[in-house]
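Here the complex is missing a single protein chain, while all its other protein chains stay put.
And now, chain A:
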Amino acid sequence: FGYVGVLQEENVEASEGQRNVLNQLRDWDLWGPLFICLSLAIILSLRAPTKQTSHVFTTVFVVMWIGSLVVTINAQLLGANMSIFQSLCVLGYCVFPLTVSALTIALLRVTWLGMLWLDLIWLSIGFLWATRVSSVFVGQFVKKERRLLALYPVFFFYLILGWLILLF
């Protein structure tokens, strides 16, 4: 998936398809990420235990927005030159694969395919897919010696979201 490339190359160069996507995301908007976040939060809170439905919704919402903000500010503090809203947009859209896997897990739970290890497989697919473009996006702004420092929060952010999905 090119993670090693992102970490080791001097200048991160996005592939052709990724560059198209990133160019389009330059006109950022926050409606898409909001919709994705709401759908993820609703999916997870519907499957949560009844005492904790509102807690789960709040947690997912807060984690996603505050998490993206923290990741962005962290990258800026490490010396990246990126705008806050564009990176909120990119990180928000990259949650979409995790939403898809959450939906898959939720639908398959009621069938015979709803086993924990299969959930893990769907989740890891979603996680790897989600981190592809976002790591290239964040990585291209940070210089090479610090790239892992800037990418670790990105992975961590998607890991927290994936773990929340796994629980509920």
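General remarks:
We adopt the following convention: contacts are C-beta pairs under 8 Å (C-beta built on N, C-alpha and C of every residue); 3 or more make two chains touch, one makes a residue touch a chain; residues count from 1.
We adopt the following convention: contacts and distances are computed from a predicted model.
The complex includes a chain that is not drawn, and of the options "serine C-palmitoyltransferase", "Yip1 family protein", "ZSWM7 protein" or "S1 motif domain-containing protein" the UniProt name matching it is "Yip1 family protein". Only one residue from A:Gln24, A:Asn81 or A:Thr111 touches the chain missing from this view: A:Asn81. Residues of chain A that touch the chain left out of the display are 27, 49, 51-52, 55-56, 59, 73-74, 76-85, 145-149, 152-153, 156, 159-160, 163, 167-168.
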